[in-house]
Every structure is written in structure tokens, then in C-alpha cells.
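Have a look at the structure that comes next, please.
Chains shown are a subset, placed as in the full complex.
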Amino acid sequence: MAVMNMIQAINSAHKVMMARDPDVVVFGEDVGYFGGVFRATEGLQREFGKTRCFDAPISEGGIVGTAVGMAAYGLKPVIEIQFADYIYPGYDQIVSEVARMRYRTAAEWTMPMVIRTPYGGGIFGGQTHSQSPEALFTHVAGLKVVVPSTPYDAKGLLIAAIEDPDPVVFFEPKRIYNGPFDGHHDRPVTPWAKRAEAEVPDGHYTVPLGKAQVVRQGAELTVLTYGTMVHVALAAVEENGIDAEVIDLRTLVPLDMETIEASVKKTGRCLVVQEATRTSGFASELVTLVQERCFYHLEAPVERVTGWDTPYPHAYEWAYFPGPKRLKFALEKVMAD
Amino acid sequence: MSDADPNSRRNAPALALHVPEPPYRPGDEPDFSSIVVPKAGEAPRPDTAAHPRETFPLTDHLVRVLDDEGRAVGPWDPKVDPDTLRKMLRDMVTVRVFDDRMYRAQRQGKTSFYMKCTGEEAIAVATAAAMHRDDMHFPTYRQQGLLVSRGYPLVKMMCQIYSNPGDHMKGRQLPIMYSDKEHGFFSISGNLGTQYPQAVGWAMASAIKEDSRIAMGWIGDGATAEGDFHSAMTFATVYNAPVILAVVNNQWAISSFSGIAGAERATFAARAVGYGMAGLRVDGNDALAVYAAVQWASERARSNNGPTLIEFFTYRAEGHSTSDDPTGYRPAGEAQAWPLGDPIARLKQHLVALGEWDDERHDALVKEADAEVRAAQKEAEKLGILPEQGRSNIESMFDDVYAELPWNLQEQRAACLKEAGHD
């Protein structure tokens, strides 16, 4: 057991899996000698050699495309897309090839691979270092979509993703790599070290895909969220003194509908929180599922807290980011309705 | 206007957009007499360990082995034994007969779609003959010859075309989008170009594992314009991947001639030069030249001497697919006028010239192939044709999206079965 921040936990997951499984190979832009711009792959090349962890040309399409070939050969590629904002040149290979390979060949060829990518805002990264494009992947049958929110989960989920027989898009909330974030950007950052979720076993363990976690028990309201927003939501619930049940989805596809339904049926109210652009975000799917399955338990409309329907504006980061105020108003509304 | 010289633009002409246009359109009389076809045997054959630079002149040339009399000449003569030649001929004939039967089956409403490779049979068949049985192919929809050559059952191909219960892909793919791991044939994609970097990735994996199997990626002239082509070329050269990258330049991409893919300016083989990769341009209707080039590139790849780009120069003798009527955009007689001839006739001529074949045996071969294909078709149709499919075993539709069926697909499966009246 060690104390790790989220980057260290992710790094550790790579090390554990590369040591256990000689078929795991890691590549992406700057991931080799340097260890990645966020240092998630630090030391892997040194420890496992240049043919197990190496730099790739700046070609997200080529990275995913060659990973498809490697998976077809029998390897388990774990690839890094430097920022989720740069995943689009690889989108065709992901949607048309990775996602559909098992289906189109009736499992003759499968695509066990993990596509890791830092996502989300709050770091003054402007339009192309801040996006949350998860909904563009949840709509694609054949992909699993994972978003951890703590070091412990990040390592356990990443190991589970690498071991999973299906392709996983693994979104890492870069804003909370070094410490959780309560949404108050003007307050000092707390490092992970102070938190229980930073206690991470050194060796192998998994956090199962497809299982949400109730991170706060409550009776009045259910908050569904994931990634960075788990912490922002938790803080908002506390600050507003609401007896909310907060569910960290952890996996968006396949979704842990059982946990969601049980909670909403219990509380009768639901708030969905995503960082992404509002229209057609994953929140819309969550709202839809909840109203389809819990309609007669709902005492108020399901509310959404989201980013706005604009690109991510550099200087207006904190007016864009769904922070404490947006949550407060939404919590008040859904409780008042 | 210039920072340097305000008057320098006075004499500049108006800019003009050049839109490439093929030499002949419907109504024209195609005349290819001005096309310079290099003589067979002329091209030098570098060592397979040569620096890529040595191959660059060959990217603007045409490796040809069979001369007009059907003799194998020059340094690229692969000296293939007659039995192998006869097998190649047989496979090529089988492919052509198969294409004709299946085209007809589509016209008869037995399936939704078909694509022939008429005139291009030598390419896949001679490639398969020159490579190892366990090398891996990442093909397009015009390399049915690989499967035929490797002995994949024709019945299975047809079952795929009919999407019937004999189709091991459970009817999920468009006809002719074959896949067979056992026969080293990767799942064909409907999205052009995606297979090209995949082939490189497979080869990289083989190198990572210190294996000895190599990969071959296939692409059409038109699809070379996709970004995936560039990814493949880049990754292959950067990592010196043991891969052969083939461009089948049949000069058409549906209704667009190869000039729309850049062929007015450079050959497709020439792309290799820009990446520092070995490159060859090969007469794709000359089975021996194809064999020799692939053998050369395989040896090169297998000895860690690097990847090779091979352009097979050929002509798409028929329509793009059953959905296409080429008389809308090119003269009807073009295939016949095109100078490189018919690959089957040329290989036959060679075997005859060797004294290893004659018209009688050839007629017998065609009849045999025809009988084999008809028998296969009968057997396949016993399992059903497309219009009969999609009604039973509906629950299979929900399998294989993931290894395990998640709750949403379980629910959807139940709903679907209810809809179908099966609940």
C-alpha cells in the first residue's frame, strides 16, 4: 500500500500489467523515454524496454489503426491519446474498426485494447485542452467507456480495462490528477495525499467495470455524476446541506442501472451532472433512462447540470465550468420542484 | 502588393484550377497506343537487402516478366515450377468463374451486393502463391483470390455472400466482406483505407514478438488518398515494420479515374520514395511479375530489411460493383483497348509456351472450375439465400457487441423477440 496521486496510480496500473502480461504494449505521443506529457507512463520504457513502451508519430489515426493490427495479432495495446481533444483524427478507426470488430466478425477477431486519454477542463487549457467528449463514444455500440474519479479507482479500473476482452475508452479527469477539486477554483488545491482514496495497493487489484459507487448515502435526492464532477458535486451537496445520495458512475458503458434505479426510487429526485457541453451529452442519456424507469417515483423533473453549449472559452473558464453556483441552483430547483 | 516588390504581380496570369479529366469519356474511342509499356525483362532487380534508394527508379518503371510471346524473361523471372504455375492458373480461373456466378446470383435477387475483380485475378492469386501460408493479409474487397488460393472453401464464401447460416459471421456483414483468421485473411472493412495501418500494426506486433510472420496490407488507387494511407506509410518506415503495402491501381475508383487520386503527377509506387521506403511498380496482369515482386518484398521484410510499397498496375475490367454501371462515365471498350492484356490469357500463354499446357487442358480446367463453383453454389443455397435470412435466430443479433451481454442488450433482445413474435 502506498499513497499515490492519480497519475502515480495510473502509472502503477501500467507497471503491474506490463509485468504480468507480456502482451501488454504501451505507445502514444511522447510516452516513451519522456514518460508522457502528464508522466503517466514514466519509467515504463526503462523497465520494460523500447519495444514494450515507445513514442508514436503524431497521428492519432495511426496510433489507433496500428493498435487494431496489434490486437488482431494477439497483443493488448494500451495507447495514450495526449488530450481527449485530439482523439478525433482517430475517431474513424475507433468507431468503424475498434468498436465493431467483434460484432462484424462474430468474435473471430476481438479488440482488447485500452485507449487512455486525459479529458476535461479547469486547467486554463482553452478550447483544445479542455473537452469532455465522452458522449461521442457512449453512442458507439461495442465500446466500453470508463471515467475514474480517484487514484484507487483509476488504478483498479485501468487494470480491469486492460484485462477486459473488449475495447475500453478510458477518460482521465486531468483536473484531478494531482488532487480532488471541489469546484472552488479560488481556494488552494488539496493534494490527494490527504485522502483515503489515495491509499493504493502496490500490486494487482481491480475495480470492476460496470459498477457504480455510492460515494455518499442520502435520502432526499440522487446525484449521478462521474470524473471531476464527483468531487464538485460532493462539495456542493455538503455546502448546501442536502441529504443527497451521490453516485459515482465510474463506468458509463455498460452502465450500472441497478444502482441508479435503486437510488432514484428511494429518493424520488435526481440531478445529473456532467462537465461536457449540454446538448446530447451523456447526461441526456442518464435523464432519459431515469425518467423511463423511475417516472412514477419522481417527485420533480430530473435536472441537468452541464457545461454550456459553446466551445470551451479560455478566459471564461470559470463561467463555463459547472461549478458550485450552478450546482447550488440546480440542487435548490430539484428540491423545490 | 509584395513586401519586396510592389509590381511583381503585374504580369502574373489569372490563377486556374486544374480538374483532372480522363482521356476518354462515353462515346469516345479509347486509344492507349501512346502509353509506353516497358519491355518485359528490362527492369533491374536489386538485392532484397538493398537500400530503398536503389528501388526508386523502379517506382517509375514497370516490373514485367512475361513478354509478348509468353516467355519469362529478365532478372525478375521467379522461376516458378510448372505445378505452381498451373495451380495459379487454376485459382485465377476459379476466381473469374466464381465472380461471374455470384454476380449473376445478385442479379437473380439471391443477395444484395457483389463485387468482381475481373482482370485483376493475377494480383491476389500470385501474391498468395509467393507468400507463406501463415502470413497475414489485410485485404480490400478485391482480393478474393487470396482466399481461393489458400484453399478457403468456396461454399463458405458463398454462405457469407448469402448471409445464410453457413456464414460464420452470422449474416452481419455486407456480401464479400469476408474474414477468416485461419486463412490469414483479416476482416474486410466497408470503410476504405482503415486496413492499411492495421497491417502495419500487425507486422509491428510480429516484430515485437520476434515472430517470423509478416503482414501485407492492400488498398485501391482511389483509397490511397485517405489519411490511413499516410499513417501506414509513416508507421511502417519509422518502425521498419515487416510489412508489404500493396496498391492495386486498377485506374478507377467507382466513377473517378486515377488522376483524381493523383496519378497525373506521380505513380502510386512513387509515394514510397517520399518516405524512404522501398517501392516497386509491377505489371499486375503478369502473374510472374506479381509473384516475383511479392517474393522480393517478403524476403526483404522477413530479413528486417524493411517494408515495401508495391503498386500493381492493372485495369478494373468491369463495373465497380453490382450497384454500378460504368458506361455512364467511361467508354465501353476501354478494358479491351487497355494494353496489358488479360492475366489469365497471359499465364496460359506462358504455360503453353513452356510446353506445360494446351487448349484442351485449359478448356477442361475451365469446365472443372465451373463445375466446382456450381456445386459449391448448390450446396451454399441449400443453406439459404439472402431474402430468406433474418427471420430465425434473431437473438443472435445481440451477441458479440461485447463479450458479455449487458443489461441494455438483454432488454433489447427480449423486446426484439417479442416484436418478432418469438416470446
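First chain written, first letter: the chains are A and B, and each begins at residue 1.
The rule is short, and it goes like this: contacts are C-beta pairs under 8 Å (C-beta built on N, C-alpha and C of every residue); 3 or more make two chains touch, one makes a residue touch a chain.
Remember, it's a predicted structure, so these values are computed and weren't measured experimentally.
Novice: Only one copy of each distinct protein chain appears here; what is the full stoichiometry of the complex in this structure file, written with the labels shown?
Specialist: Chain counts for the entire complex are A x2, B x2.
Here, only the chains that are shown with their structure count from here on.
Novice: State, to the nearest whole Å, the distance from the C-alpha centre of chain A to the C-alpha centre of chain B.
Specialist: Chain centroid spacing, chain A to chain B, equals 41 Å.
Novice: Under the stated contact criterion, what part of chain A meets chain B in this complex?
Specialist: Touch list, chain A to chain B: 25, 51-52, 56-57, 59, 61-62, 65-70, 72-75, 89, 92-93, 96-97, 101-110, 141-142, 144, 164-166, 210, 253-255, 257-258.
Novice: In their shared complex, at which residues does chain B touch chain A?
Specialist: So the residues of chain B touching chain A come out as 136, 138, 168-170, 172-173, 177, 179-181, 186-187, 189-191, 194, 196-209, 215, 227-228, 230-232, 234-235, 238, 399-403, 406-408.
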